[in-house]
Each structure stands twice: as structure tokens, then as C-alpha cells.
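One protein chain omitted, others in place.
Then we have subunit A:
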């Protein structure tokens, strides 16, 4: 986190992604702007279907039929990955300069190949290593991600390893070519809580030693706080709030972010009851005009039928809301009072 250069590594500009389904066109991303610099850590939070994973897949060039990128641009070190020579360059940097860790380590590894072979594949593809060279590097990588007895583990198959081990293998694969950006798509969701902490610690450690930029995609706000400097909150295919993590948790601006934080249990807060955000996210088949959170927002006004831009609320924080920082959720009575 100490060496953040000014040059943005990755820029996502007004990105729109659509999916063709039987029911019609699903507008998965509706104009997403993001940028991340070298060594920076960014969390993307939001509930299922908000477009977090689609954003990651678009960056990795993994949007496939029936999905397509409709408009917008993705730039890597200032050059577009979508136009001109971009797609060819995208194939070269994928897995080498940008890599991705998936949610479910149980199904993300090929069950019929040894884990060593699966890591070696990346090295052979991107660094042109021979089998023997790759083998040596694989053992180093396994060591680096904290897998005991690397020579033995490298020859094992995924089903012989635990979930946490498999996620470490995925991480070893992702850092094999010393990438500049690591995208972790809910890397701990499928793991036990104790293992979750270990895997997050590992990612944080690697982030520091390799000066990695990290995009962490999660729905778990607890995971964000320790690992990421900046946070983007997504809702219905858009970024609704973006800011520094500490600040955002302290004084969230967007009503949705406020609701999200208030609906997460905290050990150090015995006073406020958890709230539930009524209703469900809008269908992205025909997204509502204006602010997508309008229908569930307690402080919605006439003007919310107009889409609010992502505007600076206070230094280091911006929100897409006409009434930012207005407390949206009523202070509920303290728990003790409610029980008596």
C-alpha cells in the first residue's frame, strides 16, 4: 500500500454489459466507472446480481455468449483492451499481468490434473518455461502460499486437498507470473470462517510483498475493512457509492450503503438493532428509470426519477444520490428497550 503510483493500472469507463436471455435482454452493467492504481486495494461490495462478478469477468475478458460488452471501455495501462489490438493484448495479459481467483475452489480446479500441472500450465504459457523450470517454480509458489510439503502436494489431485488448500492453489496459480493486478471474486465465501481469515491474510501478505493491486469482490463487509483502502458499492449494475473504506463505514452517504452497513451485525455495537432493507433489487430486464434504489429508499423524493450522477460528497467520497448523507433509516430503539 506504500507504493501507489499515479498512473492508473486499470480504468473501466462507462462499461455496459448485456445478457441475452429467453426473457429478454438483462442489463448486467449499466455504465460502471472504476480505476485502480499500482499497489492500490479496492473492494467492490453489493448483493447478488448487483454486477460485481460481471465487472470482474469483463476485465478478464471472460464475458461470453449470451453476454456482450455493449459500450464503454476497459483500459490497461492507458491502452484500450476492447478496440484495435486490444483483444489480442487482453489475451496476453490475462493470467499474466491480471489474474483472477474464483469463489469456489472446489470446482475451480480441473479434477483430472495434478495441482502442480495446473500451476505449471500458466508458467509454460506466459513465461515460456520448460517442464523442469516450471516444476521448480511451482514448488516455490506452493511454499509462498503456505502449503506444507510442496513436492508431495504438487503431485496430488484437487480432490485430495481441503477447500482452504485448494484456494491456496488458486492463489499460487494467480500469482505465478507475478501479476500487477489480482482480482479476487468472493475468495472466501465457500470456506470455513477460520480458513477465511487465513486466506485473507495470505492475500494481504502477498499484496504487500508483491506490491499487488487487488480488487476484492465480496458481499461481506467484514472482509473489506481489514484488506482494502477504497470501497465501491454496487447496486443494480451501477456503482452507487465510492470512497475510502474507513470513511465509508464511518459516514456512509448513499441510503443503500447506510442500509447495508446497518444490516450487518457488529460485535462492538450493542445499541442499534439490525435493520432490513425492505423489498428486493429491481429486475435488470427492465431497469427502473432514475435511481434504481428509489423503490426501496426511505428518503426518496420526486427528483429520484432522474438518474443521479456519481458526485463528490466530501473529499474522498462520492455517491450517486440526490440526498447524500441524509440519515435514511430511523434510529430504532436500543435492543434493551425493545425487549422490555
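Methods note: contacts are C-beta pairs under 8 Å (C-beta built on N, C-alpha and C of every residue); 3 or more make two chains touch, one makes a residue touch a chain; residues count from 1.
Rule of thumb we're sticking to: contacts and distances are computed from a predicted model.
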When you check the chain that is not on display against UniProt, which of "Spore germination protein", "Tetracyclin repressor-like C-terminal domain-containing protein", "Monosaccharide ABC transporter ATP-binding protein, CUT2 family" or "Peptide/nickel transport system permease protein" does it turn out to be?
-> "Peptide/nickel transport system permease protein"
Consider the whole complex, including the chain that is not shown, and state which of A:33, A:47 or A:121 touches that chain.
-> A:121
Quick one: say which of A:9, A:109 or A:297 touches the chain that got left out.
-> A:109
Residue of A:60, A:74 or A:328 in touch with the missing chain, whole complex considered | A:60
Subunit A residues touching the omitted chain (full complex) | 60, 62, 65, 91-96, 99-100, 102, 104, 107-113, 121-122, 125-126, 157, 159, 170, 173
